[in-house]
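As you look at this complex, bear in mind that one protein chain is not there, while each of the others sits in place.
A, B and C are the chain letters, set down in written order, and residue numbers restart from 1 in every chain.
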Amino acid sequence: MLASEKRRGTPFFLRIATMRWLAVLVFLSFGTACFAQELPQRMTTAALPAEYEPHWVWVDDIAFGHMMDGRAYLVDADSEKFLGTLSTGGFFKKLELPTNTPEIYAAATFYTRVNRGERTDVVTVFDRQTLSPVDEIVIPPKRMTGAPTIAHSALTDDQRFMLVANLTPAQSVSVVDMQERKFVGEIATPGCTLVFPTGPRRFMSFCGDGSLLTVNLDAEGNDARQARSEPFFDPWQDPVSVKGVRVNDQWLFVSFDSQVHAVDIAGEEPRFLPTWSLLTDKDRRDSWRTGGIQMLAVHEKRGLLFTLMHRGGIETHKDPGNRVWVYDLATRERIRKIKLKGAATSIQVTQDDDPLLLAAFIGMPKLTVYDPDTGEHLRSISQLGSTITILQTN
Amino acid sequence: MLASEKRRGTPFFLRIATMRWLAVLVFLSFGTACFAQELPQRMTTAALPAEYEPHWVWVDDIAFGHMMDGRAYLVDADSEKFLGTLSTGGFFKKLELPTNTPEIYAAATFYTRVNRGERTDVVTVFDRQTLSPVDEIVIPPKRMTGAPTIAHSALTDDQRFMLVANLTPAQSVSVVDMQERKFVGEIATPGCTLVFPTGPRRFMSFCGDGSLLTVNLDAEGNDARQARSEPFFDPWQDPVSVKGVRVNDQWLFVSFDSQVHAVDIAGEEPRFLPTWSLLTDKDRRDSWRTGGIQMLAVHEKRGLLFTLMHRGGIETHKDPGNRVWVYDLATRERIRKIKLKGAATSIQVTQDDDPLLLAAFIGMPKLTVYDPDTGEHLRSISQLGSTITILQTN
Amino acid sequence: MKLLDRWVETRTRRVAQRTSRRHFVGRLGVLLLGGSVLPLLPVARATAAPDDGLPDEATLPGKTGDPTNCNYWRHCAIDGFPCACCGGSETACPPGTELSAVTWIGTCRNPGNNKDYIISYNDCCGKSPCGRCMCFRAEGDKPVYLPPKSNDINWCQGTNSNIYHCTISVVIGEAGSG
Partner (left out) sequence: MKLLDRWVETRTRRVAQRTSRRHFVGRLGVLLLGGSVLPLLPVARATAAPDDGLPDEATLPGKTGDPTNCNYWRHCAIDGFPCACCGGSETACPPGTELSAVTWIGTCRNPGNNKDYIISYNDCCGKSPCGRCMCFRAEGDKPVYLPPKSNDINWCQGTNSNIYHCTISVVIGEAGSG
């Protein structure tokens, strides 16, 4: 169908935009209307609907070779259509995708001379329909940089405050009020790092002794109360990876030895559920292990956990994998093994009733799409920048 | 030899630097001397000699996919050693390499938010030994951007003034006094573009009617006198490419039909020498043609012209070639045909008595090195960024 | 040279106008959100004509009717990324990019009726280069001293940002009719 759509001259997604959501199409006219008849073809600028399709995916590109020019690509994992680009800026990690406002947020770092000069860190607000930057909030030039995770920044569950992890190497969190469009303040989190939202006005950070720091914000976004848990693992024995995934009121993390640590965040204090292993004894003998950049994904409604697997020693805990194993979170049973078409460092699953499994390898500018039920490779979307890291669905 | 040099732990070029030119090695010490004995290995920062080897080549990378992060790489075409990087900035075209001061100049464009915000154009002054930026001069934000040529900027022959071509699309030239480190002014060159130095305080630009505009600067770098030549070719009939090369008191240009136009610049006004063809009748029947980004090179002392050739119609005048033909400029005879190992869009020749022929293809981050006398492929230096354009020797 | 002179003159005036506009809207945080009014390219105006005669693109042979393909008939002088691969189409800039006001002009033959058409290659600007479907065709391309005929020039000019993202290929009239 796409091919025939294409031939009629108007791209599929543009027609969707106009027909289904009556989205704004920004027409750049030629000065005055009287030129219109002289110019048979109008030049326009495309726009997107306020509500995205569930199979539209943000593909985050840190542009490792040119890290001050990060980008995110919006692609339709069904039609393979490339929908648009966000130029997100330096040291790009991930987008924040609020559901209560047609906006997208991204923290970024800029220098007056690209790689040198004066540093400025900002949160940029993009319009979800036009993909244009519409506002920015300057934050302290302290953002934590390096390999991206989903926890380098976050929105509180009420979507009011954006949290940005800092490391200078002193550890802290910048709080930005996205409603008032202002920087609220910096919360010191000594010995603890990254931001995992755990409630309307609450987040937690990972500490070096294997504990979690919970920070409660007041109505204005200030640090109201901090509480530190008991250590729930030994970081020198079997470190828990920070590359976790949230499923409802739990955060799931996996240790280097593929032990699942589930943290219940329903209450004021995190509760640590009994650990369980992704591996059988035979898996362990065969050296199976989780690895990658974004190595866990969940389908919330179905209660499924997807893990990116490879074989290797402890020092391969960040290596790509070409297997995805699927677990039923209720029974903790492995229900499926999927063989990917190639190595992947990131996996993601769309959250709709007819989900897609998505995979990407940082060394290959391509998104691959699978059926999560059968493991069948459905399609690939290529020419996506240079170094794909986090995959984000709506 | 290189291999054994390498194994001793100190890179070849560093040892050259210390032994042969007594170059400065900038040692970053550890606070106080008393730590030295505790730390067996000193961490240092390498530096280069004030005078470069004749086979050291600057490889300019416009970083087309991330064009605000241009770079230049210094490589030793003998040892294959990578010597250093300049982060030159946005819309990078080429370096200026004065011989009277150990500095390197590059014009660049910056935005406050990488791809958006406020634009600032500058000439950056780099130190030739440390490759650090040591100064910058702000110029009007009007630099001509697009596919690079050697004529997007230039130094006057006395090396005092740097000239930067502007296109907004109004055409002009920015003059920068590199001795006083200040922007002098902008010279309007309506209908004429690019800057080709033709004397101590003189340059010429190509005009749309096939003529040349000569601009004479006064002692302060201001526009003292302009003179426009008669048209010397018909740009609608057989356009002359601006991708010329200078040999002593001549600028050599080649038309789309491979006619050589030599412009004598010894006098106040350019003198147009009789044209001659690179092609025989048979070559023409076989559709041989010059093409590429930097498609001409000369060895001045030997009086040799090197041209990058391929087969194709007039619309292929920018296509890569895999042949280099060598002409004796005194006799206008073709004396050699060299078959390259692959496609090239840029060629260059070192100017010493034992020259090397250099080639690069914009689609492949690699510099290939040939013997210009035998055509023998000597070596390749790979992993050089993304989109190599101009090759510059000293 | 009349055409060229007029082109340069008009551009010079326009850039002067733009400069103050940039200072007004160009700073980040007050970026314009569409609705720009762009003046007509004089070259385009001179040759503009209705395109009633354009054959249905679905009937064109091979890939000459597919704007995501470099062989698309209107791409005959493109040097860059077709916006149809970047979130736009052959006539639409991708979301969040700004249409350049000035442009270069090519002449391409429509394989459906074998007529030549004037194509305006307008760059879409302000985001890092799209990087998809790189096309390198130079039919009728001239050196940079003939700017309106040169694809070696970054045509992101008169825009809030001069960063090149992709190019659209718009039919502005039949060749020879202007």
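One rule holds in what follows: contacts are C-beta pairs under 8 Å (C-beta built on N, C-alpha and C of every residue); 3 or more make two chains touch, one makes a residue touch a chain.
This is a predicted model, so every value here is computed, not measured.
Shown chains touched by the missing chain in the whole complex: A, B. Of the listed positions A:A46, A:L95, A:V176 or A:C207, the one in contact with the omitted chain in the full complex is A:C207. Considering B:A77, B:L95, B:V114 or B:L131, the position touching the chain not shown turns out to be B:L131 (whole complex). Between the chain not shown and the residues B:V59, B:L83 or B:I390, the one that touches is B:L83.
Touching the chain that is not shown, out of B:A47, B:V245 or B:L357: B:A47 (per the contact rule at the top). Contact residues of subunit B toward the unshown chain are 4, 6-11, 14, 26, 28-31, 35, 37-48, 69, 71, 74, 82-87, 126-127, 129-136, 383, 385. Mapped onto subunit A, contacts with the missing chain fall at residues 64-68, 91, 109, 111-119, 144-147, 149, 167-171, 190-194, 206-209, 235, 239-242, 315-318.
Everything that follows uses one rule, which is that only the chains that are shown with their structure count from here on.
Inter-chain contacts peak for the pair A-C.
When you average the Cα atoms of each chain and compare centres, the chain farthest from subunit B turns out to be A. Subunit B and subunit C have centres, each the mean of its CA atoms, that are 29 Å apart. If you average the Cα atoms of subunit A and of subunit C, the two centres end up 35 Å apart.
Taken residue by residue, subunit C touches two or more other chains at 28, 31, 126-128, 131, 163, whereas all remaining positions touch fewer. Residue positions of subunit B touching 2 or more other chains, listed in rising order: 65-66, 68, 112-116.
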